[in-house]
Every structure is written in C-alpha cells, then in structure tokens.
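The complex appears here minus one protein chain, its other protein chains still in place.
By letter and in written order, the chains are A, B and C; residue numbering begins at 1 in each of them.
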Amino acid sequence: MSQLSTTAKRAGWRFASSLPALFGVLVFTFLLMRVLPGDPAVFFASGPSAGKEEIEMIRKQMGLDKPVPEQLLRYLGDIGSGNLGRSLTTGQPVLADLKSRLPASLELTFSALLIALLTAIPLGVAAALRQGSWVDHLVRFICALGVCVPTFVSGLLLIYAFYYLLGLAPDPTGRVDIFTSLPPRATGFLLIDFALAGDWEGWRAAAAQLVLPAMTMALFVVAPLARITRAAMLASLGSDFVRTARSLGLPPRKVIVTYALRNALLPVLTIAGIVFSTMLGANVLVEKVFSWPGVASYALDALLSSDYAPVQGFVLLMASIFVVVNLTVDVLYGIADPRVSVE
Amino acid sequence: MTSSTLRHTVWILRGNPVTAVAAAGAFILCVLAVIGPWIVPFDPIASDVANALQPPSAKYWAGTDQLGRDVFSRLIVAARLDLAIAASAVSLSFVLGAVVGALCGYTGGRLDRYVGRFVDVLMAFPLFVLAMAMVAALGNRVENIVIATAIINLPFYIRFARAEVNVRRNAGWVEAARASGDSHVSVVLRFLLPNVLPAMAVQVSLNLGWAILNAAGLSFIGLGVSAPTPEWGIMVAEGARFISTGKWWLVAFPGLALMLTVLCFNLLGDGLRDILDPRMRT
Amino acid sequence: MSILRTAGLVAALLASTALPALAQTRAETLRHVTGAAINTLDPNIPGSTREAFGLSLLTYDRLLSFGKKQLDGKWVFDLDKFQPELAESYTVSPDGLKITFKLRQDAKFHDGTPVTAEDVKWSLDRAVTANVLGKGQLLTGSLTSADQFKVVDAHTFEVTLPKPDKLALANLAVVYPVIFNSKLAKSKATAEDPWALAWLKENTAGSGAYIIESFKPGETTILRRNPDWNRGSADKPAAFKRIITQTIPEAATRANLVEKGDADIAIDLQATDAADLEKKGKLKVISTPQYNAITFVSFNNQMPPFDKLEVRKAIAAALPYEDMFKAALFGRGKPLYGATWADGKAPTGETFPIPQPVKTDLAEAKKLMTAAGFPDGFSTTFSFNVGQAGTAEPMAALLKEALAKIGIKVEIQKLPDAQMSTLINEKKVPFFTEGIVAWLPSMDYFYRNFYIGPIRWNYSSINDEKITEWAQTARFEPDMAKYAALGKELNTRHFELMPQIPLWQPSQDAVMAPSVEGYVYQFHRQIDFRDLSRK
Partner (left out) sequence: MTPPQSLPLLAIDDLHVTFSTRRGLVEAVRGVSFSVAAGETLGVVGESGSGKSVTAFAVTRLLDASGRVSQGRIRFAGEDITKASSKQLRRLHGAAISMIFQNPRGALNPIRTVGQQIADAIMAHEPISSAEGRARALELLKAVLIREPEKRLDAYPHELSGGMCQRVMIAMAIACAPKLLIADEPTTGLDVTTQKTVMDLLSKITAERGMAMILITHDLGLASRYCQRVCVMEQGKVVEEAQPLALFSAPQHPYTKRLVAASPTATSTIADLAPEALAPSAVSHSPHPEEAAPAAVSKDGLVVSEPPGASFEPKPAASPQDEGSGKTKPAPGTPLLLEVQNLVKRYDRGVVAVNDVSFAIRAGESLGLVGESGSGKSTISRLVCRLIDASEGEILFDGQAIGTLPARDFHRSPLRKDIQIVFQDPTDSLNPRFNAFDCIAHPLRRLLNMKDGAALTARVSECAERAGLPSSLLERFPHQLSGGQKARVGIARAIACRPRLLILDEPTAALDVSVQAVILQLLDRLRREDDLALLFVSHDLNVVRMMCERTVVMQNGQIVEQGESLALFAAPQTEYARTLLEAVLHLGGPTAR
C-alpha cells in the first residue's frame, strides 16, 4: 500500500514538475508560429479580388491585427478556457478536430507499438540467449534494416505490394472501408467501438485497414526496442541473481522468463514510453501516406498553410500526451520495480 | 588509439564480420562523397528530356529521371551532400550537447535545472513537427535543415552526456584531478569529456543514419533541399510519385542508397558499442 | 456538432437497417477521391477551399448555371450560355439595365419550405453586404448593393444594374450567390451575426441536388440525393443516389484507387499517373486543357533587374519551352508558346490567353542580355510553392539549367504555400512561377484582375496605363467587334511588355470508371456531380 501511495506521490510530483515544460512548449510554439514567414490571412484570402480588405478581414478574424504579446495573452487565456481556436483548413474548432482525430492517431500508434513490442521482445530475447551466434547477428541485421528505410518509402512500397499488386490489403483510404458503417462512437477507437457494438465484420475491416500503417510504423521502432531488450536481457542474464536462480536449479523457463526477462523489461518499459511519444509525433508521414485521419497529418497541412491554431493545438496535445505517457510509464515502473519508490 | 586498442578492434572486427563490412561500407561512402563528382558517367544536373524516364540499362545503370538525368550519377554525387548534412547536423548537436550536458552532469545545481527544463520542453515537442516548423520558419536551405535536425537531436545528446558524466563525477580520478589542482571547468573539459566521447561515438554513428532519414522525410513533405541539387531524400520523394506507374528505379535506387548508408552507420554504431564496451573486453 | 450527431444517427440507423441496401446501391453511388479538403459548407466564408466551392454547387441552387459547350471535342462550361436553375426563365431589358427572373413554382428547400423571391433577395443581399467572398466577386459584374435587388412577387425577382455588364449574369452563376433558405438562416442569425455566417458555415440551408449525410472535414463527405430536386437538365433528380468524397493526400494512392475500381473518379491525379492510366486504356480519361487557367513564369516588373524589358525578353527567349512542357506536364495541356504572329500583332482579341510568339533562341537571349546591360548575367532566385512542386520542380530545374547558359545564376526556392502567397502579396518575389484561374474567363476579366493595380493577383506588378485604360473600356464595350479590337491591342501590348511569360494551360485530367458519363469541365475546376451518371 505504501508503495502505491509513494508511486502516486511521485507521479503527482512528476506531473506538477512537468507543467512548466508544458507552458514552455505553449509559448515556444506560439512564437515559432509567429516567426513563420507565411501570413495565413493572405493564404486564405483566395477571392478574385483578394484585396487588402479581405486580407484585413481574415487577419481581424484571426486576431492577427493585435500586437504579438497581446495575441499571446489572449491565446493563453483562450487555452485556459479550453478554446484552442479554429482551424482555417477544416473550418472547425481545433478542439473538435483534435478530439475527432486523436483516437485515430492513438489507435494507430498503440497498434504499431504493440506489433513492435511483440516482434522486438522475442527478437531481443533470442539474440541475447544466443549472443554472438548467427541468430544474434541476424536479429541485429533485421533491426538495422527496419530503421534504415524511410517510413514514407516503406509505406508506399507496402501499399504498392499489398494493395495494388497482391490485392491482399484493403484500399488505403483511412480507418475503415467507406462502405462499412461506423459503430456508435464510444471511445473513438474503432477496434474497441466495433467490439462493443458486437460488429465483428466491421472489426475485421477496421483491423485490416490498420495492419499496413501500423506495420510501417512498427518497422521503424522494432530496432530500438529489440536493441534495448537484448542489452537488458544480456545484463540480467549475466546478473548475479540469474546465476543464483540457476544455482538453485530453477527450471530454465522460470530462469529466463521470471528472473531474466521480467527484470529486462524494466528498461524496455521506459524506452517503450519514449518510443510511443516520438511515434505519435513522428507519424506525420505514415498518416499522410495512408490517408489516415489522424492529428499529425492534420497538423502538417495546417503548418504548410501557416494555419496557426491547429499547429499550436497539436503541439500542445502532443506535449500533454508526452507528459501523460511519462507519468504512466513512471507509475507502471513504480509498480513493476519496488526499488523505485524508495529512492 | 593505442596499439592494444587497435588489436582489440581488429579482434572485434574479425569476430564480427557484419561490423567489418559496415566499416568498409562507411569508408567507401566517404570516398565516394569526396571523389564522386569526378567519377560519375553523366552530369548529374544536366537534363536530357528526350531520354526521360528510361529504365535501367547498360548506359544508364540506374535509369533516368523525369528530366532525363542519369539516376546513378545523381546517386553518387548526392552522397556528399547527404553525408555533409548528416555529419554537420550530428556534430553540431554532438558538440553542443556534449559540452552542455557534461557541465550539467558535473555541476548539477541551477544550471542543471535550467538546462533540464529546456530539454524537457524540447522533448515534449513532437520532434518531426518541430523540425518541420523550424525549416518552414527559417526557409528550406541546407543550413536550416542542418540546424533543425541538430536542435531536435540536442536533448538526447545533452541527456546522454549528462548521464555519462554524472556517473563519473564522483570517480576517484575526478577527485584526484581536483586534488591535483584542476578547476571544475578543467576537470569537465580535460578529464570527463574525453572519457565520455567514446560512448557518445556510438550515439553519433547511430544518429548519422537517423539524420539522413530525417532530411529525407523533410524532403518528402516538400521542406527539403531544393531542386535540382541531387539528394537522396528528395530523389526518393520525387520517385515516390512514380511508384504507381511502375517506374520503380526512381524510388528503388535512391531508397537503396539511403538504406545502405543508414544500415552502414547503424551497424557500425552497434559494432562500435561492442568495441567500446569494456564488458566485451574479455 | 449537430451535423456530426446527425451523421452518427444516420450511421447507426444504416448499421441497423440499411446494410444490404448499401451493397445494392454501389452502382448508384459515386466515390470520388481528392487530395484536398472541404473546410466550410458555405462557399462565402473567407478561406473556403476549392472543394468547398464544389460542394456548395451540390447542396445549393443558384438562379442560373452555366451552359456547356464543346472545346476540341471535350465538354466545358460555357461562359455565355446559361441554364435555368431556380429561375425558370429570365429576361434582360433592352437597355441591359434590368434583369427579371421568374422563379420555379415547385422548388423547395431541403426542409420542404418553398423557395421564394424573398429567399433570393436575402441571399443576394447577403452576398453583397456581409463580409463574405461574394462581395469581391460580384462587383466584377456590377452587383454591389442590396438596392439593386427587388422582390416583385413571390416568384418574380428583379436585378437592376447601373450599366449594362456582360458579366452580370455570369456572376450570378458562380458559387457565391447561392440561394439560402432565408427563414431558416434568419432564425439562426444573431445580433452580431445578422447573416448567420457562423451557423451556415457548419450547416446547410439549401435546395440543392444533394443533402449532406455526413461531413468530416479533411476526411470524408457523404452526400445523399435530394429526390425532389428537378433543376437538372432533364427535369429529374441527379443520377447518383450517393456521392462519397474522400480526401486521399497521396496522389499515387488516388491513382491506385481509381485504377483498381475502388474509386469512380478523380480529377487531381499527377500528370504521369493520368498519362499512364490513359495508356493502359482500362479507364476513361478525359483530359481538358483548363481554358480558364494559365501557368506562367512571372517577374516582378518593378524589381531590378526585371524592370528591364530586355531582361524579361531575354528570359523569354532562353526558356526551354518544349522540354519544360514535356518534363513537367508530360505534354498534358495546351501550350501557350511557339506561335507565329504574322506582323508582330496578336492575331485575335476575343480571348485571352492566346499562344505567344516566343521560342527558345539562345543567341537572341544573349543579345538581349547584353542590350539590357547584363552581358555577364546576374544572380536571382526562382520561387514556387510546395503545393506545386510536382510540376514546378522539374520545370525549375530546367529553367535554372537554361538560364545558366545566358549567365543568369538561379537559386531555386521552394516555399511553403502560405509563405509564397504572403511574399507575393507583399510583392517581394522577383521571379517565380504561378498558375492563375479566372472563373469568368473573358478577355477583359483577365486583364482587369491580373494586370491592374497593386492587388495580390497582379503577379507581375505591372502598372501600364494603356492596359488599364483598354481593359476598363473593354469591360463595358457592348460591340463585340470593338471589343475584339481592344483585345487585339491588349494582347499585343501584353506580348510587347512581356510582364510575364504564359507557358501553358495545364489539362485537367478527369480519370473515371468507364461507366461514368457526362463529365463537364467546370469553371471552378471541380466536378459538378449533377452532370454525371452511370451507364
């Protein structure tokens, strides 16, 4: 019990100490967007007369006619009241856009992380158990292969092969086949929503859409995960307590899984947290390639058209998720490793 | 590098052919980067629209692109720019990160806290989007791509150097240096940093590949190096447009070049880790 | 929000009952893929995208729509012919100052309310009064004030013009003067927002051929046919029961989708994909040169060294037109170079643009450079925006290579779209490529909008008294012969001053399933789905 409460206390403290970072992100993004040389008002003023008047109108509508410090204050005030502004690209409030798109990104990232972990951990364990053998070298090579192809290339190639040539994958047009009707929105995660609605055909359709993009993303993170698994596994296999376990005649499975692997998973957990956050921010290209209606591609479009609000909202969202993920990892770590709570 | 280290390296490489191949590959790449422009069969920039989009042949080993330029020549010449971008971005973040991180790790205290906050802020950013925003803000010139890549990389180096220095700050030889009359700054710069560098070299090698990919990703969304300069990322990005029409060589060869280079650096980094890992020195 | 909720409801309903029905209606469903996104349901909102314009044509009716004509065997919109939409008929008074519309008796809004002249009046008042895009557009047809619009009776409506304007009717056929259900809209209006801009942005109040079933900006829009709509050509509802528009950012993926038959139509494929699909012959590819659009290489005529005519002419003589056309567009479009003008005068004046007598002549270019005082050339930048990189990048590479031969060192700048438009608006880009489109492609419209004044669209920043004067005169010239004569002068002047170099009119490649018929190239470069049917 005391362990839980210390973990909770630690988590609370971590959260409080990450607030300044969030604030920093907020201000930095705001300023960065203001440095962008593009004037969104001009970009969106596309009428045939596109005169000064129309541009001024949009500027006023966006609040760009005010001095930057005032804009910043207003922005902070808006955020305080939960208003992230409105996107010019989609015409919707940013908050609504993010809300509707975030589950897509999260679902994709979670699936990718799951695939990556399910691949990386066995690979890393295998490599560590046969350190220096061909298995080890092969794993290393496979992992290195994964990280050396840009995601947009692997994504396009996967589409070309599995959709266009082989016809195995469904059309890469988003989260679910357009002719499949959507389940009632409960969580926004289609796999969950379909399962809740009991619509297994729909579930299959959504899963099929998810496989290729998730694999594309997973490909890129298998390497760091496998690498850390291997290293951690080597360390724990070489540790004194594994030697103890062996000296006591524990069955090999127990030695490898309960003693070595469980300890080795601790650093993997930390890395998985980092990987998750970076993936979420870095899946811009994957979302683009697979027409995935996620938050990253949304931010990219907004960025290219200097649409401030969505980019700012997106960055804030990502930073918050980063904080939440760190917290989660912290809590999990605190539960998994009794030593942490003492420090 | 002492002869024993050299011998150790040779021993590692012999037992580790993959690393040996990677090292050879990286060496060849560097050579190509230097002499590339003088050995290519065609001018990598001169267009020849009449011969556009030719598949690979005896004349054009890797086919030609939309403007009839020889893909093979462009690939070779691009090595220099790509390596230069990666190397300068990585060395920039490496130098800055190592010094700042080492100072933080050694002194702790207020500097550490401030830098820690800064690093936290940077880490909380979705990094690729941050790079995009910076390139978009500064303009998509080579130096800005380098700067953006360096900045998003910086937190990792700072943290790494900080951690590495932190574990050594109470080592006997550090205290001995203090007792020998070294100031804190001198301890950091002359004692700690040199000891941390080998471990960071691994990071650098792994990072080089990543930096190339990052630049390629920026190219893909249109924020990369401007045409007609040959650069792998932009070649892949341009080639990607032709995948659907079966002009595979436009994406396959630059993709392969990118892949092999990154592969080289990654395997080399892995190998370096083994060479420098004292636990491997049995 | 309410739309989303409705959509959810509809989806839930469909899930429970209409699943088998859905499969049957695949043939009656048209699936359209595009790279861009719809951002508002009201085309009048500043910042509306082209796709939003396209959508509004389906959800709303206007008084009139453009007729169609054949151009080189392809169906395109006709600026001079009109089809009735909500107006059953119209009459123009002999002095050209009064246009009277007779509205259809049977037209109803989606909620069943009959369409009346009051609705038309409110809608047009809104277009010229509110802070909307229509204001700027409609003034090009002399429609500037609510006083010009008069309700005669429930189904009769009168427009008064200060001067006879050739483009008045045309302006009523574009996307801005759509007719709203004024009762519904007014009920949503507030004191600060008397024109219900906010509500209409996210809701529709129209009488159009399609009703929005679901709208996810940047993802999918699903339209359901309005069975009561009968403003189409054959007095019956539109052919497709459902239209699905999906945003697929990757052009190559769009091509794959159409080729595999998963999508029925796409109009924004890459030239290379379109060419490839045309060659394969499985699909119908209708390639229409965008006759109301021009891609050009432009200079800032106020900025040295491009303020020198010789420099502009030298560049015009140095460009490798053929290679550029081939490499960038794969020859898909209508070239605007390589013409021969017998006496150095423009051969025609009714239209703009016309092919220019420019051709690659390096010797001439060098001579001109020397004449301009730049025998050794100079350095400059050449810009284009990221969105156009597909065609502009190869073009720029060729341009750079060619200009190097006459000593001009070019640094290529690829700018994010917003940045490019800002710089152009601030007149800070010396040398660049852009494309322009005129919804109402009459000769004087082009000159008035793209060559006069310090506005954004005057890319070349040219300020020539003669062009200004002739273009303004041409606008109100009722005599077509005189109009053509003025046009000849203008076209000639344009070539002589060479403010920018028109390159070509790129084709709009509409790639569709062979069963899809009735495609017409429209003024707003979107598909008017009401034209389409399946064999």
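Note that in this section a contact is a pair of C-beta atoms (placed from the backbone, for glycine too) under 8 Å apart; a residue touches a chain by one contact, two chains touch by 3 or more.
What you see is a predicted model; the values in this text were computed from it and never measured.
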**Complete:** Result, missing-chain neighbours among shown chains, is A, B
**Request:** Identify the residue among A:9, A:60 or A:246 that touches the chain left out of the display.
**Result:** A:246
**Fill in**
Contacting the left-out chain: of B:24, B:50, B:84 or B:171, that is B:171
**Asked** Can you list where subunit B touches the absent chain?
**Response** 2-4, 8, 11, 15, 171-173, 175-184, 191, 194-195, 278, 281-282
**Asked** So that we can see where the missing chain sits, which residues of subunit A does it touch?
**Response** 131, 239-241, 243-252, 254, 258-259, 262-263, 266, 336-339, 342
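One rule holds in what follows: only the chains that are shown with their structure count from here on.
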**Request:** Compute the centre of every chain as the mean of its C-alpha atoms, then state which one is farthest from the centre of subunit C.
**Result:** B
**Request:** Count the C-beta pairs in contact for every pair of chains, then give the pair with the highest total.
**Result:** A-C
**Request:** Could you give the separation in Å between the centres of subunit A and subunit C, each centre being the mean of its C-alpha atoms?
**Result:** 39
**Message:** How many angstrom lie between the centres of subunit A and subunit B, each centre taken as the mean Cα position?
**Reply:** 23
**Asked** Among the residues of subunit A, which are close enough to touch at least two other chains?
**Response** 36-38, 156, 160, 164, 288, 303-304
**Asked** Where in subunit B do residues touch two or more other chains at once?
**Response** 136, 139, 221-222, 240, 243-244
**Message:** Could you list, by residue number, the parts of subunit B that touch subunit C in their complex?
**Reply:** 45-47, 49, 52, 66-68, 136, 139-140, 221-223, 226-228, 238, 240-247
**Asked** Which of the residues in subunit B end up touching subunit A in this complex?
**Response** 15, 18, 117-118, 120-121, 123-130, 132-134, 136-137, 139, 209-210, 213, 216-217, 220-222, 233, 236-237, 240, 243-244, 251, 255, 258-263, 266-267, 270
**Complete:** Listed in rising order, subunit A residues that touch subunit B in their complex are 18, 20-22, 24-25, 28-29, 32-33, 35-38, 132, 137, 140-141, 144-145, 147-153, 156-157, 160, 164, 223, 227, 278, 280-282, 284-285, 288, 296, 299-300, 303-304, 311, 314-315, 318-319, 322-323
